[in-house]
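All protein chains of the complex are present and in place, except for one that has been dropped.
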Amino acid sequence: MAKVLVIADIKQGVLKGSTSQLLSKARAIGAETAVVAMGHHIESLIPGLVNAGSDVQYVADDPGLELFSAGPYASCVVDAARQFGANLIWFGFSESGKAVAPRVAAQLDVACATDITDVMLQADQIEVIRPAITNKVLQRIKIHTGQLVAVVRAGAFEATEGISGTENIVRLSPPATDLKAVIRQILSEAGGEIDLADANIVVSVGRGAKDQAGIDLVKELANDLKAGFGSTRAMVDAGFIPHYKQVGQTGKIVAPTLYMAIGISGAIQHLAGMKGSKVILAVNKDPEAPIFNVADYGIVGDLFEVVPILREEIRKIRS
Amino acid sequence: MKILTTVKKVVDVELNMHVRDGAIVQEGLQYVMNAWDENAVEVSVQLKENHNAETTLVSIGGGEDNTKIIRRAFAMGIKNAVQIDDPALAEADSFVYARVLQKVYEKGNYDLVITGKQAQDTDNGQTGIILAEYLGLPCVSNVIAIEVMDDQHIKVSRLGDSGTEIVELTLPAVVTVDVAINVPRLPQTRGIMMAKKMPIDVMDLAALGTSHDEVGGGGPKSKIVEFIAPETRKTGRKFEGDAAEITAQVVGLLANEAKVL
Partner (left out) sequence: MNPLLMSIVIVVALTVFSRTMVRKIRLLTSLEPTDRADHLKQRLMNMAILAIGQKRLVARAKERSSGLMHAFIFWGFCVLLIRSITLYGEGFHVGFQLPFLGGDHLAGYLYIALKDIMEGLVLLMILWAIFRRAVLKPERLHNTFEAYLVLAMIGILMVSDLLLDGARYNLIQLYNNPGNIHYFNNPQYGCEFIWTPISVAAAALISGLGAEANTAILVMMFWLHICTQLTFLNILPLGKHFHVITALPNVFLKSLGYPHEKAKLLDLEDASAWEEESLGINHIHQLNWKQGLDLYTCTECGRCKEVCPAYTTDKPLNLHEFNDKLKLELLENADSIIRKAKLSSAIRQSEDPGQIEKLKAERAGLSSKKRLIGDVIAEDTLWACTTCRACEEVCPVTIEHVPRIIAMRQGQTLMAEAYPKELNTALKGLEYNGNPWGIGYDKRADWAEGLDIKTMADDPDVDYLLWVGCAGSFDDRSKKVSTSLAKILQKAGIRFAILGVEEKCTGDFARKVGNEMLYQMMARENIEILNNYNVKKIIAACPHCLNTLKHDYPQLGGDYEVIHHAEFIDQLVKAGKIKLKQSLEGPLTYHDPCYLGRYNNIYDEPRSILRSVSRGGLMELDRHGRESFCCGAGGGRMWMEETIGKRINLARSEEIVGLNVSNVAVGCPFCLTMIEDGMKELGKEETIKTLDIAELVEKNMA
């Protein structure tokens, strides 16, 4: 019987959706489930951990874990994994996950796979599917070790409605602080921004927005939808938008349920970053723009005219 | 400060990838330096220029394409190069690479290992972090800025989930860098001319003082059994006309047909 340990995805004191998604998948493949949560003052999250579908909750609540630090977090995960006897250890797609997973794999001496979109268990043989070469191909990988540490692509697994777990809390001893990598501070992104990799809906802005006024207009749309806000390289290079919001070959590769490309022409490098999205909506003044070749729904029009109408229509539909 | 920089040869991601019979069609492919490693090389060269650091690159692999990227790094300003060329490493995974790098590291007296945060062919992003684990060194990944504090300490900025994390590292350490850290310089003609003559220390595993068994550690932990072409998107629909009308129409479709709103 498979035993899946899911690392709880906690961001700024909130339990993120990937936790229940991963646990749902674990249940779906018939595994026993456990979750490990690290942080400080995370007691209040435990019911959520249970409801997400875990049967055991490993909790490491310590002041030293308030700010993310890869070393100590990895130690907690390894501790939980050993105690649980996990053969599958899954992280949601986050920077923390990507930083910790390889450490855990190295310490446990097991295989590690990043950005997996599917996992199959056939008589103890683990196989995963993951994209490679900037989303241009998929790899089917056979895991030779009995265990696998994986970082799961955002939205790859779906949360099952109505799943729940059993409360079974195990407190982990606080790990040693990493004295050689001391985190001094975190410069927060402006007011609770939504992570691009995490978001279900991503709204991106391109050169069609022209300047800050245009960008702000599109940002309002993103805010309405509580969507992640991204950008093409052009707007980043022009200095309007910070680099970490760039969607594209050398930026972030996203695959949300809905991707809105506003004022984006659709250069190949940008497409590489969002082609995997489930549904793509494009708004562009030029009917010949290449973005329309990948968009499921394309609106030919001036974004300054269309975006306010979009917002209005979405407001109507949602009410 | 002695820096060890890793560079990897990857397929040029500007090209289309064709999959046939579960494998990637090799014909017509060309290979270049991994984009993130260009950033790593640029970081190293800047540290050389500003802090007199000694720079050494390590590359695992053989062939003309590999030599080409080593020469590119020379042209950018790296002074020394170690190339580990051994057929036994053909099927290496991140763990094997990390072991080999560990051996290279142990042969020198390095203060800082700089790698790109991931390679454009595998998109794994693991090797640098695993190397740090093997070496027992502190590590920060996804770094977008490095500041030298003194001989023993550097301060790095990392793109984390809640914002930019400022971390102080005690050397020796491993750092993996993101593209946002700098704009790699284009190798200039003079550098390219001089790079042609610079020596590369080519070694196989034996010359490195190890063996496949030692770095392979009991066989690869995983194997790619098949490559699959991703599903091509179906052509969508384009709506032209009165902005209000078509937008309303599309929103309706998004909600009722695609069910994404």
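Letters A and B name the chains as they come in the text, with residue numbers starting at 1 for each one.
Everything below uses one rule, namely that a residue touches a chain if its C-beta (ideal position, glycine included) is under 8 Å from a C-beta of that chain, and two chains touch if they have at least 3 such contacts.
Everything numeric here is computed off the predicted structure, so don't read it as measured data.
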item: Interface partners of the hidden chain - shown chains only, full complex considered; value: A, B
item: Candidates B:Glu14, B:Glu91, B:Asp213 or B:Glu245 - the one touching the absent chain; value: B:Glu14
item: Per the touch definition above, residue among B:Asn50, B:Thr189 or B:Thr232 touching the missing chain; value: B:Thr189
item: Chain B residues touching the omitted chain (full complex); value: 12, 14-16, 28, 30, 32, 183, 185-186, 188-190, 192-193
item: Chain A residues that touch the omitted chain in the full complex; value: 268, 288, 290
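Heads up, the rule we're going with is that only the chains that are shown with their structure count from here on.
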item: Euclidean distance of C-alpha centroids - chain A vs chain B, Å; value: 21
item: Complex interface listing, chain A residues touching chain B; value: 11-12, 67-71, 94-96, 98-99, 101-103, 105-107, 109-115, 127, 129, 131-145, 178-189, 195, 201, 243-244, 249-251, 257-258, 268, 272, 275-276, 278-281, 287, 292-302, 305-306, 309-310, 313-314, 317-318
item: Chain A-facing residues of chain B, complex; value: 11, 13-14, 16-17, 19, 24, 35, 93-95, 98, 120-126, 129-130, 132-134, 137-142, 144, 155, 158-170, 173, 179-180, 217, 219-230, 233-240, 243-244, 246-248, 250-255, 258, 260-261
